[in-house]
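Here it is, the structure in full.
Of the protein chains in this complex, one is absent; all others appear in place.
After this line comes subunit A, so read on.
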Amino acid sequence: MTTLPVRPRSAKRALRRSLLGWAFLAPAVALIALFTITPFVQAILLSFQSWDGVSPDAPWVGLANYEFIAGDQTFWASMRNVLVFGAVGFVAGNGIALAMAVAVNAITRGRTFFRTVFYLPGVLSVVVVGLLFSSILAPGSGVLNRALELVGLGALQQNWLGDPDVALPAVAAVFVWFHWGFGFLLFLAGLQDVPKELYEAASLDGAGRWARFRSITWPHLAPVTSIVSLLTLLAALQIFGTVQVLTNGGPGYHTMVPTLAIYNEAFVNWRYGSAAAMSVVFGGALVLLSLLQLAFTGRRWHP
């Protein structure tokens, strides 16, 4: 009968260990529960309510908000526009980031300099980027138009932010300028982890530059590529501040994006319920995208 007294003691010890663990987690748990999980649930509830932003009452309205946004042209225009941002960010942003990472990895002198410069735009705020490019892309006296004239390309001058056909690509280009340094840093770190011996062996076998990239670099970069692609795509789809400062969604709805549409619906039109419905639809799409990507790449999170 020597095992009996041990049992309650070990149960007690397990309890104490659990309490200790949760004590360490307490601040994080409290913050996340209160300021992330509660609002997440509230956002969903709010999408079935009507609220003007101030009154204590928010009556239930069933699916009225969803019916309202189903016919809302601004919102659907913003969803279409953001696909352009996503596509441009994904293709151009990741392409430039990868190309520049390969280029920097191939040189020896000046690596730190180029790395520092390439990420420099990435430390600016969305507001600064917006204000800066408002000035550069201004019609008439804007620096870009002036520079084009100076090098004899005056024919390419545009009303960059005011012309409905040009504004969306122009804002997307600003996003790429702002954001490609992020992918670049991650690609560069990934490249530096590829064992050098592999390249030496391949060179001895007579593999050319492109063959080495295809058979060594690209497979080794696969995990980095998948995470960079997702993060760039998510950043492009959530673009907000840059657009608000540059064009505020204009001209018309030509550069409207979902986050700005949600913001305007709530804080300009005072329709929080339909804004919440928009955020559920758009946020849900983003969550789905992340989950799909995680499932698709079979990426393992290691707790």
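Everything below uses one rule, namely that a residue touches a chain if its C-beta (ideal position, glycine included) is under 8 Å from a C-beta of that chain, and two chains touch if they have at least 3 such contacts; residues count from 1.
We take it that contacts and distances are computed from a predicted model.
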Options "Pyruvate ferredoxin oxidoreductase", "Polar amino acid transport system ATP-binding protein", "Putative transcriptional regulatory protein TcrX" or "Carbohydrate ABC transporter membrane protein 2 (CUT1 family)": UniProt name of the undisplayed chain: "Carbohydrate ABC transporter membrane protein 2 (CUT1 family)"
Of A:V104, A:L191 or A:M256, the one touching the omitted chain in the full complex: A:V104
Touching the absent chain when the full complex is considered, from A:A64, A:I136, A:V166 or A:I216: A:I136
Among A:L98, A:A170, A:V224 or A:M256, the residue in touch with the chain that has been omitted: A:V224
On subunit A, residues whose C-beta touches the chain left out of the figure: 14, 17-18, 20-22, 24-29, 31-32, 34-40, 42-43, 46, 51, 53, 96, 100, 103-104, 106-107, 110, 113-121, 123-128, 131-133, 135-136, 138, 140-141, 143, 146-147, 149, 177, 181-182, 185-186, 189, 223-224, 227-228, 231, 234, 238, 240-241, 244-245, 258-259, 262-263, 266-267, 272, 275-276, 279-280, 282-284, 286-287, 290-291, 301, 303
